[in-house]
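In what follows, a single structure is set out as structure tokens and then discussed.
Omission of a single protein chain aside, the complex is shown with its protein chains in their original locations.
All chains are identified by letter, namely A and B, in their written order; residue positions are counted from 1 within each chain.
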Amino acid sequence: MQLEEKLLNGDKRGCAKLISMVENNDKEAIDIIKKLYNHTGNAHIIGITGPPGGGKSTLTDRLAKALRKEDKKIGIIAIDPTSPFSGGSILGDRIRMNDLSLDKEVFIRSMGTRGYLGGLSKATQGAVKLLDIFGCDYIFIETVGVGQSEVDIVKTADTVIMVMVPGLGDDIQAIKAGVMEIGDIFAINKSDLMGASKTATEIKMMLDMSDNMERRPPVLQVTAIKNEGIDKLVDEIKNQMNYLEESNELYERRKNNAKTEIIKLVEEDIINLILKKNESIGMLDDIAHEVAIKVLDPYTAKDRVFNSIKEL
Amino acid sequence: MYDKEKLDQIKKSKKDWEEKVVNKTLEKYPERLEEFKTGSGDEIDRLYTPEDIEDIDYKEDLGYPGKYPYTRGAQPTMYRGRLWTMRMYAGFATAEESNKRYKYLIEQGSKGLSVAFDLPTQIGYDSDHDLSAGEVGKVGVAIDSLADMEILFDGIPLDKVSTSMTINAPASVLLAMYIAVGEKQGVSSDKLRGTIQNDILKEYIARGTYIFPTEPSMRLITDIFDYCSKHVPKWNTISISGYHIREAGSTAAQEVGFTLADGIAYVDAAIKTGLDVDAFAPRLSFFFNAHNDLLEEVAKFRAARRLWAKIMKERFKAKSEASMRLKFHTQTGGSTLTAQQPDNNIVRVAIQTLAAVLGGTQSLHTNSKDEALALPTEDSVRIALRTQQIVAHESGVTNTVDPLAGSYYIEAKTNEIEQEAMKYINKIDELGGAPRAIDIGYIQQEIMDSAYIHQKEVEGDKRIVVGVNKYKIEEEPPSDLLKVDPAVENLQKKKLDDLRAKRDNNAVMEKLENLGKACSSDENVMPYILDAVKAYATLGEICGVMREIFGEYEQSVRL
Partner (left out) sequence: MDRPIRVLVAKPGLDGHDRGAKVVARALRDAGMEVIYTGLRQTPQQIVAAAIQEDVDVVAMSILSGAHNHLFPKVVQILKDEGAEDILIVGGGVIPEDDIPGLKEAGVKEIFTPGTATTDVIEFIKNNVKRK
């Protein structure tokens, strides 16, 4: 069976192979996505983000289980940081989702960031499309969860759930700039801990102060480990989707996301061109040398590089 | 401990010695290593002098054995009065086979039993459960019901031995079985002596045989505290364990810090349920590891005793001296044993035995030389027991109490470990206590960091392990290892089938239902577990009821 068929038939191994190929920038995989792109668009893509230690994996696990009861097909992409020193990584989010592994209608994939800034793996976008074609009704993207870089997730997801925990008052202050704004739904996890309602109030206040919001995000208290508040959260996810569809916001978001993605892809190709060109003639090294010894300024250097690739 | 003038003279003369004598020697004969480190990786000085213990106040910090702060020992006369309990951890295959091993150990001079259960028993599954496949009888004895327990202690009068059971998540069930066996022997529960490990927090941290989430687990533990204080008063209701924390790779100071932090959590939980601290604290016991760095280990045991005494007195306002006195069991360090040249392990165990005894342990298990390869054979267990007996009767270290006290190094190291351990406790307090620190993976990660550093040092030859990275030889694989017959699994399954056919299943159902109701209420579950056990409900059935109501723990890993 061809990979393409396997993907359409819901074969996990085929889907897994294709994700690997996308990670490797494999042309065959990209061609398959091109060909099957009209099969995408059915999945609700949900980003799960928030500071480390907030229990994002457990929450994702519980959301997936709740949606499985409605017979929905689920894809999960769990992202962990890659070590900048070794290029390796330990991807441990599956620990929280082990009993989902055997569910025929759930596909979980762990990814390292592999040096790509923004907390999202470079291949995430490709993997999301593959899971969409694969037939998933919901695709969860669980991010690394480190501060500002999480803003990137909005550019991939339809809905972003910010996962917070009680007693992170200072952290809220620290991350509010830019990051608070990306949450469509706020889930205060571990709400059985002291201070949960205080944290909820603080977040609500902060959200009320923000004036560039069309819709004030709901703030929910949940305790994922005890499966408390999950059904409500699922309801809010659905409300959010209804809102997005009715307000035409879904189209707007997806268009914006597409714009960002296209620019990223072009950017990447240009950089690859430069690197390729550089490989053949060692240009970059030479120019950098000249800039370093002050024979050449970096702006002229840029023009030279740009002109050289125009020739290609 | 010294007057200021004397101390100044000592400081001055030490400086002289360093400048004139040491430096000259170093020029000609540099030291072997650039830096010297303890087994835990702490830097260690060339020489310790009174300068290093100048802040010690003898009466306050050391005092007398059997008196606060117990630095010098838990009892006034220590081993002059009674030797430690030589307690060999054993159990494998079926109850019948383990029963034979226990009788052999008692014959050989062992004074207390220590029961090892297989993993399905420790995790509350019957031998016929899917997840038990391949594990039945492997690391300990398989116990599915009271029927197995009756065989396990057949011919062993429970009023004559003290029995330690390494059981945690289902501790209340195994304790109930023990009480029921006692009853059948005509021994009332107030005469039973022994210990259950019952330390769930270190299972979350390091050992992995957890079942239920933190909250219900803590409730089961405090239920046991409460029940035993009324009905089994001589029973040690918990053995708060640093052993496995150390095995997982912690340093000596982390072993003390994390273990006592767990201890604090148990005391907090018990007080919260309304128990009086002095009603249960005297029944708390501890369990530590003995590694190869003899002096560091001795200091560790002393530091643990002193720190716990202070915590009980100052933090928990205990009034009874017995509440402040830390008593502990020791096991030699399993992770220090090598699969290479296994005979060398006998020597390691001997050094570790000395450390435990010089540190004032109340009981001791010595590992056997072949345990990096398989379960120990009867012969290797005997050598391990003899090691204790030689230290007890031939080494002479038992003739005076706390003989290493007053050593500049030992006292300085005792202080250092106590301070470092206290730092960890403070950090854990900041995070909201041990359960929370475990939940976010803090303790596990600290231990893992230490373990990884250790591994890298061994691989980089910065730490010599004889036979592993130095003095290696070509050797034949050992041939006389103990093998558990895979047929044990089927045997246990058959016993279960027979039991289920024979017992009054309606009575079992009823007792299990009652247990379920108790679990959902605030009532103490112990009496209900005891009822179920006596009706021959299986361990898996009892734990199954609790699983349904309490849910299951989810591991927290931060790598």
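The definition used in the following text is that contacts are C-beta pairs under 8 Å (C-beta built on N, C-alpha and C of every residue); 3 or more make two chains touch, one makes a residue touch a chain.
All values reported here derive from a predicted model rather than from experimental measurement.
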Field: Hidden partner chain, touching residue among A:20, A:227 or A:260
entry: A:20
Task: For the chain that's not shown, point to the residue among B:468, B:491, B:507 or B:549 touching it.
output: B:468
Query: Of B:249, B:435 or B:540, which residue touches the hidden chain?
result: B:249
Field: Sole contact to the chain not displayed, among B:10, B:106 or B:139
entry: B:139
Task: Against the chain that's been left off, what residues of chain A make contact? List them.
output: 12-13, 16-17, 19-20, 23-25, 82-83, 85-92, 94-95, 98-99, 101-102, 107-110, 112, 114
Field: Hidden partner chain, residues of chain B it touches
entry: 119-120, 122-123, 125, 130-135, 138-139, 203, 207-209, 247-249, 335, 338-340, 372-375, 448, 451-452, 455, 458-459, 465, 468, 477-479, 481, 483-484, 486, 555, 557, 559
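Methods note: only the chains that are shown with their structure count from here on.
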- prompt: Roughly how far is chain A from chain B, going centre to centre by Cα mean, in whole Å?
  reply: 45
- request: In the complex, go through chain A and note every residue touching chain B.
  value: 53, 58, 90, 92, 95-96, 167, 193, 225-226
- prompt: Okay, in this complex, where on chain B does chain A touch?
  reply: 213, 432, 436, 440-441, 551, 554-555, 557-559
